[in-house]
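For chain A:
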Amino acid sequence: MILDGKAPTGPIEKTWDKHRFDMKLVNPANKRKFKILVVGTGLAGGAGAASLGELGYNVEAFCYQDSPRRAHSIAAQGGINAAKAYPNDGDSIYRLFYDTVKGGDFRAREADVYRLAQVSNNIIDQCVAQGVPFARDYAGYLDNRSFGGAQVSRTFYARGQTGQQLLLGAYSALSRQVKAGTVKMHPRTEMLDLVVVDGVAKGITVRNLITGKIESHWGDAVVLATGGFVNVFYLSTNAMGCSVTAIWKAAKKGAYMANPCYTQIHPTCIPQHGDKQSKLTLMSESLRNDGRCWVPKKVEDCEKNPNDIPVDDRDYYLERKYPSFGNLAPRDIASRAAKEQCDDDRGVGPGKRGVYLDFKTAIDRVGQPMIAQRYGNLFEMYEKITDENGYERPMRIYPAPHYSMGGLWVDYECQSNIPGLFVLGEANFSVHGANRLGASALMQGLADGYFVIPYTIAPYLASLTPGTVKEDHPAFKESAEQVEAQINKLLNINGKKTVSELHRELGSVMWEDVGMARSDASLKHALKRIPEIRDEFWNNVNVTGEAGELNQQLENAGRLADFLEFAEVMAKDALHREESCGGHFRTEHQTDDGEAMRDDENFCYVGAWEFKGVDKEPELHKEPLKFENVKLAVRSYK
Partner candidate 1 sequence: MNLTLHVWRQKGPQVKGKLETYQAKNISEDQSFLEMLDDVNEDLIKAGKDPIAFDHDCREGICGMCSQVINGKAHGGDERTTVCQLHMRRFNDGDDIVIEPWRAKAFPVQKDLIVDRAALDVIMQAGGYTSCHTGGVADGNALLIPKPTADYAMDAAECIGCGACVASCPNSSAMLFTSAKVAQLAALPQGKAEAKDRVRNMTQALLDEGFGNCTNHYECQDACPKGISVKFIAKLNREYLKTVAK
Partner candidate 2 sequence: MHLFTSTVGRKILMAVTGLLLVGFITIHLIGNLTIFAGNEAINIYAAGLHSMPPVVWIFRLVILVLFAIHITFGIQLTVENSAATPEQYAIQVTQKTTFAAKSMIYTGLIILAFILYHLLHFTMHVVHTDAIEPYNQLVNGRHNVFGMVGTSFQSAFITIAYAIAIIALAFHLTHGLQSFIQTLGWSNGPSQDKVSAIGKLVAIAYGVLYVAIPLAFLFHILKV
């Protein structure tokens, strides 16, 4: 089937304004009659729930953490992009739009990206009004820094904790609505099913993580803002609780999973130290503003103290390969370049899986206090984990799974192919294409939450009579029974392996075969291994405890069960996409000097997969991508 993203036509500068005018509104007096369920309370969900509540809708919001303030948006460090052009360096909405489309390797929908660039400025204003303490100069003006994939300074930041400050801003707006009674919060509650009645999303089934009780919630619309799925790799920079579960349950109810093979591997993470590690820690990409990436030129130097290696014997590979962007090359390119050096046996540190990120030049230029002021918390974090001082000895970094550009398919109004199901932020696929630029995730989350969903949900709701389906509908009972059945099944396997052992197995297959570089052979290997691990899971996992209590093993088992189904679709998507673009690199499709080779003729589309059942072939639906404003071109950062 050919999907229609419903992107408005006409001059791109006018599309959002025109569309906003064309959309139907809900009468203020009627708004409170509509109940909207928002699942996930990070930047997108938190901002969305707050804004919808403020408009007068009756909102119920859900998160698995004990408070909405803990969503993993909080871990974003470096900053948020906006086309304010305060530094007078040639930035504009159009340039942000252009950079994002190009950065995404021409696999995003133009109109969505343009809207994002447009509202980026409102986000900064909104956050300032909330009291987000963005960095300022002595005169009091907002400060900017540069980020990968851009030649202008458009990144706003709050020390190394921008995500935290923006999330706390959204959380404060949400708290205000909770107090006002327009939003009801359900913390420590995990969504375990989407309830669909006559093809329309009408509610969710959740598990109260404290009591273990399965509960049904009806809603006139369901908004998913549940983040990304890179924990499918087991080791990633995501929080331990991040999972594909919410969007996968929706996919199993008919929502299309778009571009699941587009995963971002972030270049500046702290390398893995051992096999007992539970997660990887990212350090902001902003470090590459002042840090220089290098590896020894000679293999025999790799074991030496890096300070003893003369400059001439160092290979500053990013500066060498990409002279115009240098150390600020986009993430996918920087990550692959690091992998190349390590594959060439010139990696450093344990297992030789690491490259140096050296601040010596910057410290000599501006002094250590200035570097400490810019990145102090990152150096602290690095030292805590590695016990090494990054000022005195170059840091070691290695790429790690970080973000998923893919997600549920949505149209221009953030609505999935299931009417009434809206998807925001990282959980949808829409604006980042095949690769996300740094400081754009925060931008998208808040754009969707504050400035898109409050408008785009209205025409859908305006077409409904509120509250027609409630918890007494048989679909809710059926859904709750299914959820309970799966829980009982998990608890009664009583096998020998623990959930995390099996998750590690899945993760290692995904990282080796569906990671930074993928080949036909590796993907086929993965497609053989994933069902095997899934079988073993359903026959040999050991989930302790009971259903009716706080049971973290049960939570993890449910999430892994979904990863095991989702991973297969992800590998299938990667196998079908016979091109290299952005975060998706197929070794068969590269130029002579190892750069990604896109195939616009055959693959300039969104690949949206319809789940047909475990062990059945998913069906591929395509949304062709048209580029009318940014010309399709080879993405070069040389």
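Per the selection procedure, all candidates are chains of the complex that A comes from, given by their letters.
Please note the rule applied: contacts are C-beta pairs under 8 Å (C-beta built on N, C-alpha and C of every residue); 3 or more make two chains touch, one makes a residue touch a chain; residues count from 1.
Note that this is a predicted model, so its numbers are computed, not measured.
Participant: In this complex, work out which of 1 or 2 touches chain A.
Facilitator: The answer is candidate 1.
Participant: Using the touch definition from the top, list the residues of chain A that touch candidate 1 in their complex.
Facilitator: Residues 47, 50-51, 54, 65-72, 74-75, 84, 86, 122, 124-142, 156, 158-159, 161, 164-165, 168, 171-173, 175-176, 178-179, 185, 187, 210, 237, 239-241, 273-274, 276-279, 281-282, 380-381, 384-385, 387, 450-451, 454, 496, 498, 500-501, 542, 544-545, 549-550, 552-553.
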